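For this depiction, one protein chain was excluded, whereas all remaining protein chains were kept in their positions.
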Amino acid sequence: MALPLPTGLTQNEVSFLAEMEMVTVVPRQRLDSIDLLGGKTPQLRPPHRAQLPLWLALLLKKQRRANIVPPAWMHPASLAEIIHRETKEDPEAFSPPPPPPSRALYAQPGTARRLNHQHQPSFLDDLTQTTLDSQQQDPNSILSPPFLPSNVAESPAGYLPYHWLEIAEALLTHAGDDMPAPAGEVRSLLRDLVEVRAAKMRSSTSALEGFGDAWLTLRGVGAMELAENRAFLAGLVDGVRKIGASAEATRREEEEEARRGGEYGGDGDEDSDEDMGL
Amino acid sequence: MPAIPGVSVCQNLYLIACRMGVRSGNWLGVGIWQAYGSLLPHHHQLSGALVAGEDKEVFLSIRKRQISQLEKMPMYGDLGNKLVQHAKRTQNLSHLPPYQTELVRAVAREIRDLDKDVASLLEPFQGSFDPSTEQATACTLLVNHLSMRRNKRCLLAYHRTRTDKLEELVWNGADILDLAGQTTGAPKGGATDGNEGSGTTSSLSPQEEDYFRQFGDLLALYKGQWTDIDLTGSLEPPRDLFIDVRVLKDAGEIQTEYGQFYVRQGDVERLIAQGYLQKLG
């Protein structure tokens, strides 16, 4: 039987995976390192900050054994800045994902190299080592994948990480008292942002109206937004493809014809034979 | 005489005829079959007479709804289309509506009649048919062939839609007895499903019941290979390591790794599925 779930991750799955993202906590109690599948967690020694996966941080928060330090991008000022950028500065595009920590290469303008990672050592290091290595080998990589500390816990203000909505919702619900501002204020900014981006998602489809050079760009769109819109956008793009399929086939044939015409260009006789369709 | 709603008079007659023919093999049923197969004009006249005599009410109610269709001759493939529309509805339902025995039989019969038609059209040529000299016959043959092919596609698609649904039901742990008794929610068209005389009201054809059972066996065999993974278990990611449960039935003493007050979802999933426990929150 076909899997009863839709293509791609569902909201609940995305939300589950987002709990693997790292957040910074301030422990209130000592806790020894825990040997998890992904590696060992750091020892918790109040008042030293440490990075833990979100699910563990939420568990400790519920047991009042730690407080969660909200990531910089969740500050009201940061959210307001993003909303401003999305509505006023560039009403077309989604705000870009957090940049990987990197430094421009002056010898090669437009490219950058990752710095030697300066984030606090975390138990995920072993897990992500391969990713980091491959990025170091490829200085042109500007990826900012999820599950790197640079993308959530250490993500700078003004950028939305891939799992922004899931993490923000979880933190607001379970660690509202750790927020830098009243949770209501953060939540209402978040609502505005969700609405702005949902409207943007809908209007972005108009890019597909024209022929030829139409495309949809989803850069900066978060995991939860993708889960919500995946089926619709895929259906839309597929419909556009089907409607244009016969015209596309004709265009390709003509191109092929033109290419062949070019090949035989020097030989008039052969060309005319082709035209006869013999 | 029961009728399928939304079926034209001629189609209904066709079904009525089918039933009569099947029941007693009487001359009228057979006669109509022949009429439908090769003497279409007669069929049309017959339908008027028969319907007026047999079932005025059905006639009138259908007439009201489908005056425009009444003017048109039924076409080869119309019945197949009806079947596919059933399939379309089935796709959007959570349960499986009754198997359209009569309709399936009628479509199969149409194919056989078309085949007979083709044979009789070709007979005079003794195997030396030349389409380029006999264009009209070639055209008729092509129409007959395409109609058969169309009917075949409709039949296969109808059954495939249903087997897909059956497989889904097996995966969801449905019981064949549940399916047998579920005709209550079905539309009135259910009156035309088969099994007359057999006394049951199953919405499955006997073949489908067989399929259901055997697919169930197959799935059990497949699942049996892994004892610690429940392949038909929930696909929802857990929201918490531990869950709250309410005990519905006495299940005896059960000791999990974490004692009696904390239960891990994975430990009690089977008990929830079996109805001993209810998950809270």
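Quick notes on this one:
Labels for the chains are A and B, by order of writing; each one numbers its residues from 1.
By our rule, contacts are C-beta pairs under 8 Å (C-beta built on N, C-alpha and C of every residue); 3 or more make two chains touch, one makes a residue touch a chain.
Everything below uses one rule, namely that contacts and distances are computed from a predicted model.
Remark: of the listed names "DNA replication complex GINS protein PSF3", "GTP-binding protein of the rab/ypt family", "Centromere protein L" or "Growth hormone-regulated TBC protein 1", the one matching the undisplayed chain in UniProt is "DNA replication complex GINS protein PSF3". Within the whole complex, touches from the chain that is not shown fall on A, B.
Of the listed positions A:64, A:219 or A:242, the one in contact with the omitted chain in the full complex is A:242. Within the complete assembly, residues 6, 40-41, 44, 65-66, 69, 71-73, 75, 77, 81, 84-85, 87-89, 91-94, 121, 131-133, 135-140, 142-143, 146-147, 150, 153-154, 156-157, 160-161, 239-240, 281 of chain B touch the chain that is not shown.
One chain of the complex is left out; on chain A, the residues touching it are 6, 10-12, 15, 169-170, 173-174, 198, 201-203, 205-206, 208-209, 211, 224, 227-232, 234-236, 239-240, 242-247, 250.
The rule we apply is simple: only the chains that are shown with their structure count from here on.
Note for the complex: chain A touches chain B at residues 1, 3-5, 12-13, 15-16, 59. Chain B contributes residues 164, 167-168, 170-171, 235-239, 241 to its touches with chain A in the complex.
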